[in-house]
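Structure below; questions to follow.
Missing here: one protein chain of the complex. Every other protein chain is in place.
Here the chain labels run A and B in written order, and each chain numbers its own residues starting at 1.
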Amino acid sequence: MATHLGTAVQVASHQDAHHHDHHHKESFWTKYIFSQDHKTIAKQFLLTGFTAGFIGILLSGIFRLQLAYPDVSFPFLETILGKWAPEGRLDPNFYMALVTMHGTILVFWLLTGGLSGTFANLLIPLQLGARDMASPFLNMLSFHFFFWGTVVLFASFFVETGPAAAGWTVYPPLSALPQSMPGSGLGMILWIIALVLFVVGVLMGGLNYITTVLNMRTRGMSPMRMPLVVWALFTVAVLGLLSFPPAVAAFILLLFDHSLGTSFYLSDIYIAGQALPQQGGNVLLYLHLFWFLGHPEVYIVLLPALGIASELISTHARKPIFGYKVMVYSILGIAFVSFIVWAHHMFVSGMNPLLGSIFTATTLLVAIPSAMKIFNYIFTLWKGRIHLNTPMLFAIGTVSFFISGGLTGFFLGVAPMDIPLHNTYFVVGHFHLVMGVSAVFAMFGGTYHWFPRLWGRMMNERLGYIHFWLTFIGANLVFFPMYYMGFGGVPRRYYAFTEFAFTSKWQDLNVFITIAAIVTILGQLIFIYNFFYSMFYGKKAPRNPWKATTLEWSAPVEHLHGNWPGKLPVVHRWAYEYSKPGAPADFIPQYISDEDIARGVRWWEEDFDPSTVIDREEPTEGEKLAVAPETAPSPALSINQKPEPSLPEAGQ
Amino acid sequence: MTCMRCLPVLGALGVVWAQIGAAARARASELAMQQAKAAAAIDWGGVLWAIIWIETIAILLLSARLIQLVVRYTGYDPFASWDRDRANMRLWMAVGAVGIALAIWGAFKYAPFTLPESASLHGRDIDSLRSFTLSFTFPAFVLVHALLFYMIWRYYNGKSQRAAYELTHHGLERGALIAISIPVFIIAAWGIYVWSKPVHGQAPSEGQRSLEIEVVAEQFQWRARYPGADGKLGRYHYTLIGGENVLGLDFTDPKAQDDILPTLKEIHLPVGALVTIHVRSKDVLHSLFLPHFRTHIYAVPGQKNQVMFVPTITTKEMRRKLGDPEFDYELACNQLCGGAHYNMRMKVVVETWEEYQQWLSQQKPAYTPPAAVTSLKPNLNL
Partner (left out) sequence: MATSLTRTQVRLHPKELILWLYLATTAMLFAGFSSAYLVQRFSEYWKTFSIPSLFWLNTAILLLSSVTWHWGYQGHRRGNPWQLQLGLMATLSLGVIFLIGQVMGWQMLVKQGFFLAGNHKAVSYFYVLTGLHAVHLVAGLIAVGYWTYKALRYQVDAQGSLGLRLAGIFWHALDGLWVYLIVFLQVNQLL
């Protein structure tokens, strides 16, 4: 590597010319906190997302305990929660706060910010052959908004009246009236602020992702040669851009109703012994605005997860992804349809029944592209050579959960069948399997897979297997039984199932689910240990540990600012050239041309240096213009490495 | 697995820790006995448990370390001969088979716990649609998983030495498209057809009785209102709520004057009648959930919602059918409405028309007219 550090930077185009020259000396702050390097920002998103997500999952452990043992006192709860668990019994209002924060954290922070933020930042520039995002500065801001959103969200645990407690959907009037529950006081305001910060962060990221994909692909990277994960991340950024702003509008109106006495959503309310003056508000308006975001949000979570699964499955089965075009069109199809299905969350809200019929039809339409994706994953495995390593296990897990969860969409998407199932544990089982666990598995798989790209080391495989099997079995045991409970009509967001005959029957199963959940949650400690241990002591990773074709593995293991030490790679083939008959290895990276093959380049060898191929390419028009005539050595190249000024080059 | 230097330190710490643990435990039990008499301010039992827990975790961690140590210094690795791919493939087969078996077993085991047959007319349509959908999704769940597991079993690295270069297969893709489209269209069409019936388009059939009642939600209880002799529910306005007038009825409306608010928290419905429930909320969103009747509608402040259904099985009959003399239909709130949301219960009784009439005649109207006016309203059903 050292030799490359000494060579000149060849700036790709004038676009990134100007951010190369002010990184001469990097302090701790510019390197780790205010970094504008997309790889560092990816790490920041990953760590923040995982931290928030782990806390969110711990919260579910607490409320599961309550559901299993509604009449047992747990003194340790009082120790950690204080007044919210007097004498070890969880306060019902705080139960709702836990559920709300759990949902908010996992849906928005882990699986939107964490998932897209990490992998879009890491993969879009690296897989498309760009030096960085279109606007590294905006990218940095994106993380900082996300981060401060996180801080505000968690700060709401420490306010007198507790955090927001009206469910992650924060339906008014419950969320708008502080007198209706403690969580709707200051906690609710903080929730809205946190969400607005979060949305701003996500949108800033999204603007960058879209622009980078549209504008900064390297030579030869035509859209139909892009890896599917980039397609997914790009589509998701567009989805976010179109669906988050109306939700912000909904939240702003909610904030006005909450604190400033307007009546957008409030009408005819008599609460706490008082008739409120507000009249003529429309609650369903909020539901429409919210779910216009809320449903695309589900796919904002899911599509990157499926994109990651595509990469992992193809790479580790050593086989081109089956039906690439169908996959791309499925992504686009799902994205489009996701905008016209939102009212399936409102079948029993009292909206016009005609809408129920329309949204039944559109909702079931989503099943078609989704099923096509499933089939294509399975057909990719068909006749493959499946390496069952940790990333692959998690990818297969993603597919399995997507099947178990997706099929039950047939029940919830059809208006009449949704009547007895709406807001029951059937829904909880459904969305956890199809988007919760499925996406979490993709995120784990992606972390195991790209860990060497992020930290230059491998994660421990054996701990990976234990982690996978424990989590896979555990998550199934937790969420699959919820379907049965749903057929029993057990409502969700209940503090205890003791009050109704038709719910109290399920107590044994609830105990079982809770035990499975706690074991599963504890199992995540294995991952945390593996993650941090490998970060510092893991086996050093070779440049292309999985023998993958995509461009991110052609850049040096050490993180360089600008990603490639010399020229940008030029792309000669699509992203899935595995097991091509007649090829000398079972993979051909995208930057290898047919001439390179003829020349006898041995890219499959462990110590092969892709720069030897990449730097032979003819410069593009843009590069010819931009490369400065004097190619002075630039110490600015390295971001994760101290510059080594005393290279012994001169003496050689 | 490096970090050699920590090993001896950890080992030594382990020994020290075990010593401290033992000592602490001895001391703690000693103290616990002393304190038991002197009404302890500290829960020594709890401390004891905490210590035991911590010690267990420490011992677990240390054992893991110990195994690593042994592996490192003896060079003995019990898993070295494991074939990663074959081992994981076998695990997939085992977990897959057990998992699918469990899912099927659970379906039978928990079938008796799920809701009994629909006690309303439209609910039967919903149930048959649901059975049909289930007869597609459950086999699909098993089959698609079986396909997935088959691929793992047949093509894991080891059994399969080389992957095929297979980009796509139009026949397969088309087959998959058709295979998924058929159930989609059948279920959607059937669903839309069923949907068109329960919510709108129900009118009493020949000779069928009909009944309109109102159910009002508030934090955290339900209230029912029945029409009086005129069969009509009177006007209300939320600003009139207060004092005795819990529902805000407008008593200047004669139709409201004879409306009946049952005293017990119960709803009584006559079997076979077309029941319309007008649902409203006094404060926040609630939802009227009658699972046994497959009926569900939000209670929205400021919005007049209603549902219609025909109860078909009386409570007594259902008790007999289920062999459960305690059985009752229940009304639950199914939209988060605050802390005691889980507790918004109301009993629902379905009975014959005669029983219903008799029950109704025992209820008092909501309106107690001022003494002077009483004589003007002789037909108050008292």
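Operating definition for what follows: contacts are C-beta pairs under 8 Å (C-beta built on N, C-alpha and C of every residue); 3 or more make two chains touch, one makes a residue touch a chain.
Everything numeric in this text was worked out from a predicted model, so none of it was measured.
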Visible contact partners (per top-of-document touch definition) of the missing chain: A
Option from A:Phe264, A:Trp546 or A:Phe587 whose C-beta touches the chain left out: A:Phe264
Contact partner of the left-out chain, one of A:Ile33, A:Val159, A:Ile271 or A:Leu285: A:Leu285
Per the touch definition above, residue among A:Asn93, A:Thr150, A:Asn208 or A:Thr390 touching the missing chain: A:Asn208
Touching residues on chain A - with respect to the absent chain: 15, 18, 134-135, 138, 203, 206-208, 210-212, 214-217, 219-220, 222-223, 225, 241-250, 252-253, 256, 260-264, 277-280, 282, 285, 288-289, 292, 572-574, 577, 593-594
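The rule is short, and it goes like this: only the chains that are shown with their structure count from here on.
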Chain centre separation in whole Å, for chain B relative to chain A (CA means): 28
Touch list for chain A against partner chain B, complex: 75, 91-93, 95-96, 166-167, 171-174, 177, 180-181, 266-271, 273, 275, 279-284, 317-320, 322-326, 348-350, 353, 356-357, 360-361, 364-365, 367-368, 371-372, 374-376, 378-379, 381-389, 393, 396, 399-400, 403-404, 407-408, 410-411, 414-417, 419-420, 422-424, 460-462, 465, 469, 472-473, 476, 480-481, 484, 487-489, 491, 493-497, 499-503, 505-506, 509, 537, 578-581, 586
Chain B - residues contacting chain A, complex: 1-3, 43, 46, 79, 84-85, 88-89, 91-92, 95, 99, 103, 106-107, 110, 113-115, 122-123, 125-126, 129-130, 133, 136-137, 140-141, 144-145, 147-148, 151-152, 155-157, 160-169, 172-173, 176-177, 179-181, 183-184, 187-188, 191-192, 194-196, 198-200, 218-219, 238-239, 241-242, 248, 279, 282-285, 287, 289, 291-292, 294-298, 300-303, 305, 326-328, 330, 332-343, 345
